[in-house]
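Of the protein chains in this complex, all but one are displayed in their positions.
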Amino acid sequence: MKRFLLPLAIFVVMVGFLAVGLTLDPRKVPSPLVGKSAPDFSLPQLHDQEKVFSSNELRGKVWLLNFWASWCGGCKDEHPVLMQLAQSGEVPIYGMDYKDRREEALTWLRRWGNPYPVIAVDESGRVGINYGVYGVPETYMIDKAGVIRYKQIGPLDEDTVKGKILPLVREFQNK
Amino acid sequence: MRWLLVMILLVPCLAEAKEARPLADNPQAEARLKRLAVELRCLVCQNQTLADSNAPLAEDLRREVRAMIAQDMSDKDIIDFLVARYGDFVLYRPPLKATTALLWLGPFLLLIAGATTLVRALRRRQKKLADVALSEEERHRVAQLLSEGAKHS
Partner (left out) sequence: MIPEIGHFALILALCVAVVQGSLPIYGAAVGSSTLMSVAKPAARGQFILVLLAFCCLGYAFAAKDFSVLYVAATSNSQLPLHYRLAAIWGAHEGSLLLWTFILTIWMVAVTFFSTHLPEAMRARILGVMGLVSLGFLLFMLTVSNPFERLIPAAVDGRDLNPLLQDPGMVIHPPMLYMGYVGFSVAFAFAIAALLGGTLDAAWARWSRPWTTVAWCFLTVGIALGSGWAYYELGWGGWWFWDPVENASFMPWLAGTALIHSLAVTDKRGGFKVWTVLLAIMAFALSLMGTFLVRSGVLTSVHAFATDPKRGLFILAFLAVVIGGSLILYAWRAPRVGLGGGFALVSREAMLLGNNVLLVAALGAVLLGTLYPLFLDALGLGKISVGPPYFDTVFVPLMTPAVFLMGIGPLAQWKKASLPGLAMRLRWAFAVSVATALALPFVLGKWTPLISLGLLLALWIVTTTAIHLRERLAHDDGSSLWDRLAAVPRSYWGMLLAHCGIALFIVGVTMVKGFEVEKDVRMNVGETATIGGYTFRFDGSQELKGPNYMAARGTFRVSQDGRDVTVMYPEKRLYTVQNQTLTEAAIDSGLLRDLYVSLGEPLEDGAWSVRLYHKPFIDWIWGGCLIMALGGVLAISDRRYRLAWRREEADVPAATQTAGQKIS
């Protein structure tokens, strides 16, 4: 008798999964680097091309690394949030200009504002690949020991900053 | 006379059409790249392999893999490199782990379950039908009916 209910049971389980699936995004690739050391890099800076920006300069500090580009639409969307966050001074946001042209990047910053104390230039995209970047914008939160603690895929919004990033930043700043 | 000789020497070069060069500088490395790229996922596409995609990130990743092949890295090392950065999502052949055990074993478990169910169901049915043996009275009645039937037709 019970075996006639088996198809129904299997079906109900499957529908349950499909329903949960409706809330998920199949294209989001979570980063395996969260909890691991941020890959080192040493790249020329955007504004002063002679100088180099190196990730280990920031050991001992909690900071955000924001991958952006002048050709990226989502970057424009998140820019006001970044500006606000930079002004608050809670955590420094360092920029990584990803696969961009210098002139266009500089023009873009002049137009929309510059929240970054320093911007590194990843022209070939190799550092991006090392960080598991697959689109822009993407933002990483890195702690004092150089370990990635959070990755934001896509534009940052106020709720995520207030709800997820700032609490994490404070937590790791106190460690 | 000399120019005639030169012309005769030139003629084969003019008659023979030139053979096209392979697109890649190193065809063997390229073949290895293809073998690997066919099992890797283009992360920004709607379900395409790294080999088939024209997306900028796909070209970057192919360039990286090519560089790794040039450095004589093994297939496993190259795949580990990509998985360390992008997770298992980048592999079209899911690695065998605790979480994917059901995936890889599932079809065969299904087959065994199905076959077992079939054999059991057939045996159960055999028993049910075999159990119905005719009683003596019923046998007599059957014979009667059959003979009546024969009379009518």
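A and B are the chain letters, set down in written order, and residue numbers restart from 1 in every chain.
Assume a residue touches a chain if its C-beta (ideal position, glycine included) is under 8 Å from a C-beta of that chain, and two chains touch if they have at least 3 such contacts.
Please read these numbers as outputs of a predicted model, since none were measured by experiment.
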{"item": "Neighbouring shown chains of the undisplayed chain, as defined at the top", "value": "A, B"}
{"item": "Of B:R2, B:K18 or B:K76, the one touching the omitted chain in the full complex", "value": "B:K18"}
{"item": "Touching residues (missing chain, whole complex) on chain B", "value": "17-24, 30, 39, 41, 45-49, 52, 87-94, 99-100, 102-104, 106-108, 110-111, 114-115, 117-119, 122-123, 125-126, 128-130"}
{"item": "Touching residues on chain A - with respect to the absent chain", "value": "1, 4-5, 7-8, 11-12, 14-15, 17-24, 26-30"}
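We take it that only the chains that are shown with their structure count from here on.
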{"item": "For chain A paired with chain B, centre-to-centre distance based on mean C-alpha positions, whole Å", "value": "35"}
{"item": "Touch list for chain A against partner chain B, complex", "value": "29-33, 99, 124-126, 128-132, 134-135"}
{"item": "Residues on chain B engaged by chain A in the complex (per definition of touch)", "value": "43-44, 56-57, 60-61, 64, 83-87, 89-90"}
